[in-house]
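One chain of protein is taken out of this complex; the other chains stay put.
Labels A, B and C are assigned to the chains in the order they are written; within every chain, residues are numbered from 1.
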Amino acid sequence: MASAILRVRGLVMDFGGVRAVDNCSLNVDEGSITGLIGPNGAGKTTLFNLVAGFHKPTTGRVTFRDERIDGLPSYLIFRKGIVRTFQIPRELKRMSVLENLMLVPSDQLGESMWRAVAARWLVKRQERAIEAQAREVLEFTGLSEVADLPAEGLSGGQKKLLELARTLMAKPRMVLLDEPGAGVNPTLLRRLVGGIRRAREELGITFLIIEHDMGLVMRLCDHVIVMSEGSVLTQGAPAAVQQDDRVVRAYLGD
Amino acid sequence: MPLLDATGVRAGYGDTEILHGVDMRVDPGEIVTIIGPNGSGKSTMMKSIVGIVQASAGEIWFDGRRIEAMRADRRIPLGLCYVPQTENVFPTLTITENLEMGGFLRNDRLDGRIREMFDLFPDLAEKRNTKAGALSGGQRQMMAVARALMLEPKLLLLDEPTAGLSPLLMGTVFQMIQNINATGVAILMVEHNAKKALSISHRGYVLAVGEVRLENTGPELAGDPQVGRLYLGNE
Amino acid sequence: MFITARTMRSPAVVRASRVAQAVLAVVFVVLALSEIGLAVNGIFLGSILALGAVGITLVFGVMRFANIAHGDMMTMGAYVAFFLLVSVLPEHTGLGPFTFGFPLLIAIPVSMAAVAALAVGMDVFVFRRLRLHRANIVTIEIASLGIAIAIRGFIQMIWDTPVRYFPNEGRQHFSLPADISIAPNHLFVSGAALVLAIALHLLLTRTKQGKAMRATSDNPDLARASGINTDRVLLWTWGIAGALAGAAGVLLVIFNATSQLKPTIGFQLLVPLFAAVVVGGIGNPYGAFLGAMLIGVSMEVSTAWALPTYKPAIAFTVMVIVLLFRPRGLLGSKG
Partner (left out) sequence: MLEFLTAFAILVGIYSVFALGLNVHWGYTGLFNIGVAGFFALGAYAAALLTIRPPLSNQGEDYLYSGDLANRLDSLPVVGVLDLWFVAALVAASLVAAAVALVVGTITIRLRGDYLAIATLGIAESVRLVFLNERWLSNVSRGIYTIPRPFGDIVAPQDYDRVYLVVVLVVFVVLFAGIRALVHSPWGRVLRAIREDEVTAEASGKHVFRFKLQAFVLGAVIMGIGGALYAFNFRAISPITFTPLLGTFIIWAMLVAGGSGRLYGPIVGAFVVWGIWSGSQFLPNVVERLPEAVGAPVLDALESVGLPNIRFFAVGVLVVLVLLYAPDGITPGIVRLRERLAGRMRRRARA
């Protein structure tokens, strides 16, 4: 059994009197594709925001590769290797698809004002390397032909692929995907599933995925965690969870 | 003749189609509940009936008039009022003022109708001069429903009226819905508490992936094991 | 929504902040009482600021942008009154204890109407079109900057740049104990501002159109879903804001000891006006009124130890201090 790459312990998040996440504890195994499901308002997206550092938890701890990360600012968590996507793709509209990807790598020499002007040769060399990486990722996700288009011109499904491509650019250890399947047509969905599987197998990336399309969860995930009312209701293999009466009741609300 | 009759409705956001041809009807005096997993298009269906989302195909008839191409503010006077799931009150206006705004399109004096609302919702009558932003979750939901009732609609559309409420308050809200229905108003609602909602409904629809998958009377749907399977995708 | 998430404060910090706020409030009251004469003047200045600030905040409430042209709309009101007093209305000064004559009482409503029309025109010809293009807020804000320049240019084209004066006659002061001396004009200014403020309050709370304005400011989508014509509400809002700006412009001139006006008088007040709006909580008309009084008193009391020309900087400093402790202003609720 693989060891846990992400550990959440006793996490609580209050929003002005509403407890969105309530004493939530869970593990995500390294190299797994884990599904996170549950009825609306169960606290799934809030959990993502807490892990990725967009919110600071009220109490509780989050450890990633045996290192505490709760309370760290999001850009530092990003650098530790956790990358998230958004439910509604937030592409940089007026920048090209290629630029959307080239933005992502951390610690680019040219992100320092001084070096961007004074060490242009070094920066250019690095830019070439980043562009090569970006084109490779575009190839991987099947977006090569739209590389130079502004991102706002993509279809809804292509924007989802672009989100995935952007996370891969970061060379992450773990990716948090928020509803990657929503609004994606079957052809692109197959490409998306293929992309996620290959990324796990070839790059060793761990995925934690919020998804409502249960068919997709069944096809994709090795393990499913069910959240309800802010904490973990149950977890297990997809097929087992699917048969669990408690899960059905959580969804139907009695 | 059905009060609301929708056939083959397709709708979505941008180039993403959410509803792939939905048929749905509400008869006068009915309570109808739409349930279904997240992302199945329940809210989108409500919004295309109200006109916040434009249907790209299909027909929607209301009270003998074809409405799918009308602007939202033209549909309201026909007797079609909608309570959104969140941000459904004017927080810095008092309860009375909220009700007045609900009745904005009425030309008569509103006092009578407001008094009727206070009779229907005694909790609100006590706080008539309180700002709506200061209300508790349950009261706020009642406020929102009362606001929508100001125009005496024939059909009231409720988007998740019990979202975020405690079990006790949920019961109160469902009771309120039945009371309103008893006055002759038809109700179409989207609900997550499927079992409870269906138990007070005349009929129900189960939506999955933008299509109607099951349609039956409320009690029968509530007992149907297939519903749970639809939620978890193991048909 | 994500960016502001890291603002949670520990109880100790909250307590320290409360203590600091209390200390600041006490310091403010003590300073104001120790210079009670200046503080009273500050209330007079505050009433003019209030008329302007309430207009800015009303427009912000429904359009979500800070109108930079507001100062110049005030100037416009002053010049319309100037035109009426000098060229149209009979010459008359020294009405009762005041420096001005009865024609001013006619000029004020006409100026209000004129600036209201200007404001409505701005919405119809510029802002509505920008909304249709779905221009972002800052683009709309820059357009208001362009309008500000254009209004000033128009005024300078017609009346040129030198200082002008309303017809006026020497003035006396009412002297009160504790070194308080009050100019009759100031009483008139405050009285007029109070009347307008009460009228606005009644409009917002007693009339259907006023309630629709507040509803639209609260939740524009729900307002539309209730059948409120929000475009018409915007016109009403601009009209009211314009009328108040017109009145404020005229009052600003007679507030001045020599009744002088120049093309910059309104614009020079923009920093104190914005400060009043922000201090009170952007979008809240009652907050704007309170903020205007606070800023007005601070500006006048500061002249006890700082040069009077620094008054705008004082207004700005007070705003920064308030923002440090209450990022949403004193009565603000919107983020």
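Operating definition for what follows: contacts are C-beta pairs under 8 Å (C-beta built on N, C-alpha and C of every residue); 3 or more make two chains touch, one makes a residue touch a chain.
It should be emphasised that the depicted structure is a prediction, and the values quoted were computed from it without experimental measurement.
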In the intact complex, which of the presented chains make contact with the chain not displayed?
A, C
Of the residues A:V8, A:V28, A:V97 or A:V123, which one touches the chain left out of the display?
A:V123
So which of A:S3, A:T59 or A:S106 would be touching the chain we can't see?
A:S106
Against the chain that's been left off, what residues of chain C make contact? List them.
2-3, 65-66, 68, 126, 129-130, 133, 135, 137-139, 141-143, 145-154, 156-158, 160-161, 264, 267, 270-271, 274-275, 278, 282, 307, 309-310, 312-313, 315-317, 319-320, 323, 327
Note that chain A touches the chain not displayed via residues 52, 54, 73-75, 78-79, 83-84, 86, 90-95, 99, 102-104, 106, 108-113, 116-117, 120, 123, 127, 130, 166, 170
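The rule we apply is simple: only the chains that are shown with their structure count from here on.
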Name the chain whose C-alpha centroid is most distant from the C-alpha centroid of chain A.
C
Give, as an integer number of Å, the spacing between the C-alpha centres of chain B and chain A.
34
If you average the Cα atoms of chain B and of chain C to get two centres, how far apart are those centres in Å?
43
Which residues of chain B touch chain A in their complex?
12-16, 18, 35, 37-39, 163-164, 191-196, 209, 227-228, 231-234
With touch defined as at the start, can you tell me which chain C residues reach chain B in the complex?
208, 211-212, 214-215, 217-219, 221-229, 333
Residues of chain B that touch chain C when the two form their complex:
50, 52, 72-73, 76-77, 82, 84, 87-93, 97, 100-102, 104-105, 133, 147, 151
